[in-house]
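The complex is shown incomplete by one protein chain, all other protein chains being positioned as in the whole.
For reference, chains read A, B, C, D and E in written order, and residue numbers begin at 1 within each chain.
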Amino acid sequence: MKKIEAFIRHEALDAIRDSLEKLGLPSMSVSEVKGSGRQKGYTETYRGARTTVFLRPKLKLEIAVDDGDVDKAVDTILEHAHTGQAGDGKIFILPLEEAIRVRTAERGSVVLESHVEDAAA
Amino acid sequence: MKKIEAFIRHEALDAIRDSLEKLGLPSMSVSEVKGSGRQKGYTETYRGARTTVFLRPKLKLEIAVDDGDVDKAVDTILEHAHTGQAGDGKIFILPLEEAIRVRTAERGSVVLESHVEDAAA
Amino acid sequence: MKKIEAFIRHEALDAIRDSLEKLGLPSMSVSEVKGSGRQKGYTETYRGARTTVFLRPKLKLEIAVDDGDVDKAVDTILEHAHTGQAGDGKIFILPLEEAIRVRTAERGSVVLESHVEDAAA
Amino acid sequence: MEGDAAVALALNSVWIMVAAVLVLFMQAGFALLEVGFSRMKNAGAVMAKIFLNLSIAAVVFWAVGYGFIYGGDASFFGGEGFFIDFSDSAAFSEDFYGGEELSLLPGVDWFFQLAFAAVSLAIVFGTMLDRMKMAGYVIFAVIFVAIIYPTVARWTWGGGWLAQDGFLDFAGSSIVHLAGATAGLAGTLLLGPRIGKFKDGKAVPIPGHSMPLALVGIIILWVGWMGFNPGSTLGAIDADFGLVAANTNLAAGAGVIGASLMAMWVMKTLDVSQIGNGAIGGLVAITAPCAFVEPWAAVVIGLIGGGLVPPIVMLLDKIKIDDPLGAIPAHGVAGIWGTLAIGLFGVAELTGDREGLLVGGDAEQLWVQFYGVVVTFGIVFVAALLVFGAIKYTIGLRVSPAEELTGLDISQHGMFGYPERFIEVPGAEPEGISESEFTPVSSPSSSNT
Amino acid sequence: MEGDAAVALALNSVWIMVAAVLVLFMQAGFALLEVGFSRMKNAGAVMAKIFLNLSIAAVVFWAVGYGFIYGGDASFFGGEGFFIDFSDSAAFSEDFYGGEELSLLPGVDWFFQLAFAAVSLAIVFGTMLDRMKMAGYVIFAVIFVAIIYPTVARWTWGGGWLAQDGFLDFAGSSIVHLAGATAGLAGTLLLGPRIGKFKDGKAVPIPGHSMPLALVGIIILWVGWMGFNPGSTLGAIDADFGLVAANTNLAAGAGVIGASLMAMWVMKTLDVSQIGNGAIGGLVAITAPCAFVEPWAAVVIGLIGGGLVPPIVMLLDKIKIDDPLGAIPAHGVAGIWGTLAIGLFGVAELTGDREGLLVGGDAEQLWVQFYGVVVTFGIVFVAALLVFGAIKYTIGLRVSPAEELTGLDISQHGMFGYPERFIEVPGAEPEGISESEFTPVSSPSSSNT
Partner (left out) sequence: MEGDAAVALALNSVWIMVAAVLVLFMQAGFALLEVGFSRMKNAGAVMAKIFLNLSIAAVVFWAVGYGFIYGGDASFFGGEGFFIDFSDSAAFSEDFYGGEELSLLPGVDWFFQLAFAAVSLAIVFGTMLDRMKMAGYVIFAVIFVAIIYPTVARWTWGGGWLAQDGFLDFAGSSIVHLAGATAGLAGTLLLGPRIGKFKDGKAVPIPGHSMPLALVGIIILWVGWMGFNPGSTLGAIDADFGLVAANTNLAAGAGVIGASLMAMWVMKTLDVSQIGNGAIGGLVAITAPCAFVEPWAAVVIGLIGGGLVPPIVMLLDKIKIDDPLGAIPAHGVAGIWGTLAIGLFGVAELTGDREGLLVGGDAEQLWVQFYGVVVTFGIVFVAALLVFGAIKYTIGLRVSPAEELTGLDISQHGMFGYPERFIEVPGAEPEGISESEFTPVSSPSSSNT
């Protein structure tokens, strides 16, 4: 099991979520972050005073997947998050030791399996 | 050392935090996320236009614990976060290589030890 | 590759970001969390009713770095986030299996390398 | 019309028109106050309620409400002159003023009275915030504006039996404010407290989401009160609306000071919401006596009216009555105090009759004031309990716990009041909510953040 | 001046001064309405627009606009009396009133008319929210206040050809509201819909960020309308502003009720924004007939005026016209309905002339109303299309997609309107934005959250 953490532009979210759902991976958690990287800062001006803001709004996707689904998920994110301009973001893959579904207390990769039947329905 | 990441309903937070504190695990970080999964979307309507929202508000708990405390923590979360309905959330356990307390620059599991004496106090 | 997750006070952010940038590590993601730990709660009062709030606002930094940069980054955070008072926060280091730059689909530690030439520029 | 009479009619009407606009403006004040003191997840529903209330008030008060105050000669109940035609002055005078020459344009007279009825109705809602079902409330609003409020108003302002007994309430501490707060008390008793308000026997803070909006709302109420009280002279010529305006401002200021000091004493904190409630307490208290007392007494009345608020807020918490806005202390208790205050501080030259106990040493006026307050409270409480009770046991008064936790906006109106901020509000998806209440959608189509 | 004349001048002027202040106050209402119905990322830009609009209106209406309404005798177009000196009553009367004795102070008269022009201009903007370029809009504002609005106003209120035909529009359902909405329609047609408004052929909700602000804005509009309509008596003596005020309140209330019922029917939800738009629909509809109909008719007119809003909102979505605020249904369609309603419900004693079709059985007035509406719509639509078109093909009407997605605040004004909340707004950094549009900074210096 792996945990995928992707930092992306806001605009990419809808397409990624739709595609992943079609692939049977509807599960994810999304949060707002501010990020800095290669992308340059921008200037804020207020009453004549200026400052440069290096942290720009991004979305963070967290997706726990079974080992076999990692590539599917990464490819989907790459496909939709890519614009070619600085600031497109990064994807990180972390090892995941255990996953537990709170509703049923099930454990292990069954919790993360693709829901292909659901998606088909 | 492990890092527990739990995605739960807002309502469960207080009970979880209280119980963990009693077990000597008062330390955690909480943030707001939006998640999708088995739980269905809901409809928003504005001026007659409709959309389906699949991302629903959840809380993310991050709790770094010593290996010996993992089960205690997971059980506590399961106990209080469980309602039996879709959307209860998931718990993930990640390996943690190092923990450092900023205040003292201490490292290792001492940083995460249960504070049983505090809790008793 | 490692992922550093640091929970710090808001005030420390600017100094940390500046220093890391000078060291060629401008990349990070920042989000707002609420945390509890050793630090005590505070009281909120409204219309005569009181409650104790144990969760206090913190910032979470996420910094993926090459193995060789971990110490540099941790030391920088420790230097600027330290005040010596309860609530200074913690730094966690997690193993990172893969890193991918969305813009170029590059993989591996090249994605995380320090940009010393940029910083010098 | 002849020159002088035309000028007099125009001048009186201009002043009362302005006053009516100021009182109408109080709806913006109540909207901000109520929305600021409610949770973010209910903000849109509060606004919907304000609009429906005011709209219902306008139509119903034209159709029947006004007639139940001023039409006919009944002392206790009844009326005539419904579905009024304001373009026909003669008929208007016939219906309501025994055919006398009018001192105000009919439409202006009605508009001013309407604005008062709408204020009384707006007060009711304050105790019922964050959990009330819109449909039930709408029914109550119709009945309150049609009959309950008009009956109380008739007893004094319509020349009814309380007026005949010498009961005084210049601008409505009892008739408008106590009446509204009393109905609100009945409502909150039947509704019960908000989920989470009391825990382990103790009150938990459920802070309103925006003190800036709430307190700007109170400044607007203060401004609107400059029409409420001074306009109750019902004319400009030979009317000392200046004294009334000065007394009202003094009492409002003193109310803030009284509430601040009391909050620091009993709550151990200079609570921002109490500062605002204190202004209302002072204003409500001076509403009945504003034309009958001297400025020094206005300061005393306001100081006590505002000062009463914090301890009563704490008392309600203790006896587990949930009143999110403080309508009961600020409109109810301060309204009682203000009405009684005429019996203490009234000056003969100003009342035109009896003197207050502390000024003239005679308790007669105080006694009339006292039973006036008692019957106002009693009749409204019983009527509201009956109406709200009937609603409760038929279509229901309160939303389901799931809807309450999720918030009234998304569950009742299909969209958040603050769509872009909603991620922050806990409880947006409560334990045990049935999926179907959210109109679940099984075919995945699109999502948005 | 002699006693009685001085009193009459003062009394009339006080009333119209008050009415003018109320109409000026509507700018706060429009500001809140527009800002509440726009996205957070554009909130500051909305406020900037409101201020520039009002300011331009003040200066331009003094320099030329007023003269184009009231100066000279042309029936169709033209004027005189520019750069007015209000301190010279004689010259003022000479320029605009054929030297007759004035019933209002010159400055008061102008101020009242200015406030109307500013309302008409404010309406235009509603359809153009969230994507308009400030510079282009400013140019339009100058031309609209200088010539377009004055020409339409001249035809009726300036004694022009429509007035001579017997066309009636008491306070401007057509002249002010329909004119503004028509220009807005032209504007939105040339601008096109907001990015993301239509997806796969269907309308997507782009909810405004704050229902509380938007609906408080509408309460303020309602309050301001108490100057708009009743003040259009243009005097206090021998003027029944009471009837007008009562009718206006009744129609507003009925508008809310009508829109609520219709929203529940056609939208299947008690949409909070429609409740608010319904109040506007009712108010706009009664604006033309408020002095000419009886209260029962006001209720009917308001009910329909408000009830029309939800279906028209849905219709516009269907034909892919993007009108974020509902200006077209609430000011345009309701304005047409209200103007026509005089031809249906007008009462001879009140119009002083012809009766409406449903009251007197005669369609003559309805016919005049009809062609009055048609020419108002036609002339404004063509003029606005020309002006906006010229702007579009020269300096441009719309910001770049990147700027639109990023938000007008940071891209046009250098700072967010809500600096501390901005993390929540998606789209703050759009695909494809060129770095240079953000004034990129290469030397790292400091950062802030």
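Rule of thumb we're sticking to: contacts are C-beta pairs under 8 Å (C-beta built on N, C-alpha and C of every residue); 3 or more make two chains touch, one makes a residue touch a chain.
Just so it is clear, the model here is predicted, and its values are computed rather than measured.
Of D:Leu168, D:Ile220, D:Ile328 or D:Leu397, it is D:Ile220 that touches the chain left out of the display.
When the whole complex is considered, the residue among E:Leu54, E:Ile69 or E:Ala239 that touches the unshown chain is E:Leu54. Among E:Asp95, E:Asp109, E:Asp169 or E:Asp240, only E:Asp109 touches the chain that is left out of the view.
By the touch criterion stated above, the residues of chain D touching the omitted chain are 4, 7-8, 11, 14-15, 18, 22, 39-40, 199, 205, 207-212, 215-216, 218-220, 222-223, 226-227, 230, 236-247, 249-250, 252-257, 260, 269-272, 275-276, 279, 294-296, 299, 347, 349-350, 421, 424-426. Where chain E meets the chain that is not shown, the touching residues are 1, 3, 6-7, 10-11, 13-14, 17-18, 20-21, 24-25, 27-28, 31-32, 35, 43-48, 50-52, 54-59, 62, 83-87, 104-111, 114, 134, 213, 409, 412-421, 423, 446, 449.
For chain C, the residues touching the chain absent from view are 9-13, 32, 34, 36, 40-46, 51-59, 83, 85-87.
Please note the rule applied: only the chains that are shown with their structure count from here on.
Of the two chain pairs examined here, C-D and B-D, the one linked by more C-beta pairs in contact is B-D.
Separating the centre of chain B from that of chain D, both taken as means of CA atoms, is a distance of 45 Å. Per-chain Cα centroids separate chain B from chain E by 52 Å. Computed centre separation for the pair chain B/chain C is 19 angstrom, with centres defined by C-alpha atoms. Contact of a single residue of chain E with at least two other chains is seen at positions 205, 207, 269, 271, 423-426, 442, 444, 446-449.
Under the contact definition stated at the top, the residues of chain B that touch 2 or more other chains are 31-32, 34, 36, 44-46, 51, 54-55, 58, 83, 85-87, 94-95.
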